[in-house]
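A protein chain is absent from this complex, but the other protein chains hold their places.
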Amino acid sequence: MSDTLLLVLDLAGIAVFASTGALVGVRKELDVFGVTVLALITGLGGGVLRDVLIGSVPPAALEDWRYLVVPAATALAVFVFHPAFGRMERQIMVLDAVGLALFCVTGAVKADEAGLNVLAASVLGTLSGIGGGMLRDVVAGRVPVIFRGELYATPAFAGAFVATVVHHEGYSEWWYALAFAVCLGWRLIALKRGWTAPLPPGIDHA
Amino acid sequence: MSDTLLLVLDLAGIAVFASTGALVGVRKELDVFGVTVLALITGLGGGVLRDVLIGSVPPAALEDWRYLVVPAATALAVFVFHPAFGRMERQIMVLDAVGLALFCVTGAVKADEAGLNVLAASVLGTLSGIGGGMLRDVVAGRVPVIFRGELYATPAFAGAFVATVVHHEGYSEWWYALAFAVCLGWRLIALKRGWTAPLPPGIDHA
Partner (left out) sequence: MSDTLLLVLDLAGIAVFASTGALVGVRKELDVFGVTVLALITGLGGGVLRDVLIGSVPPAALEDWRYLVVPAATALAVFVFHPAFGRMERQIMVLDAVGLALFCVTGAVKADEAGLNVLAASVLGTLSGIGGGMLRDVVAGRVPVIFRGELYATPAFAGAFVATVVHHEGYSEWWYALAFAVCLGWRLIALKRGWTAPLPPGIDHA
């Protein structure tokens, strides 16, 4: 895939993630700066965590100014037009699934390139996809929503694992599309059907 | 500026930040260890985050024992004499503004020296100034106060941006005083007049 296309996709994914962070900030009644920081954390947090853990510092997000401008501009747009963004939440969740699938694949490849074992690279690929949302929720003072029954992280791990194996074994790059499709398809079906991850047995989840 | 003066200023800023963390810990009824950890996190957190992100590890805070002793001793003093410190909260906020201005300038310079672009260095300078307070609030279980309408981060970013440009363009070191003054003046006027950052439009912030 061309580098330009990858950069555009990457920035688009960051913008979508950032918009979910900005919406949480608006609902928490944060000020314009808090909304922007929450958007930056959500859009860039997963990749930054991965880069710090593999020792690739400064992280990519700090090497190219576009990685900062895109989520900041997204935050300002959400801040001003939040009622419109709020109404598009369903569509944002679909785009968010696309971003998730993209970041899991690219994150897993980058972690495998750093020489990690297959399991660790899959975990870091998953972290690239879900880390921003986790940090968003912790900073905003709520237990990460992805831990509370919504099926979000399992598709992420599946996609990251497939991508890691493809890279580790040196298979054709076309197989990355499979990794991407596994994560995206699983996540979208879960969204549509309201699938949830298993809750602890024997507790009354009324 | 002489290195000794800079070290003294740095330690003084850390002590002031640490005292705000210790006060939050006392009010949360943490034990003496919790108060100390919260003080260390508040005093050193911003610089440590910056150093980890630019790959300058071990962080400066771990290279010189004074960076650990000063906030720890501050925490113990606040723990014992917290009613007196609590009554000085107004004065502490003024000193906190001085520490903020100092850390934004020195943080931005260090980030620019690491070869980041101007925007990223400004962001890391801001993080150096506000990161400790953010971590303090997250660990203490509250949404960071700097996200809730108080005008704190905007002056920080302004000061960091000016300092980054001064360093990046190689202007005379005297101009750092301007960066410092922009942050400090803006913050103090905001404190005095009760200026707040804009909240999301169309929400009833009663």
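Think of it as A and B in the order they're written, each chain with its own count starting at 1.
Keep in mind that, in the parts below, a residue touches a chain if its C-beta (ideal position, glycine included) is under 8 Å from a C-beta of that chain, and two chains touch if they have at least 3 such contacts.
Only a predicted model underlies this, so the values are computations on that prediction, with no experimental measurement involved.
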- Query: Of A:12, A:52 or A:77, which sits in contact with the chain we cannot see?
  - Reply: A:52
- Item | Residue in contact with the excluded chain [from B:140, B:160 or B:184] | B:140
- Query: Since one chain has been left out of the picture, which residues of subunit B touch it in the full complex?
  - Reply: 25-26, 28-35, 37-38, 48, 52, 55, 57-59, 62-65, 68-69, 79-80, 82-83, 138-141
- Message: If the hidden chain were put back, which residues of subunit A would touch it?
- Response: 52-55, 114-120, 123-124, 134, 138, 141-144, 146-150, 153-154, 196-203, 205
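Note that in this section only the chains that are shown with their structure count from here on.
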- Could you tell me the distance, in whole angstrom, between the mean C-alpha positions of subunit A and subunit B? 29
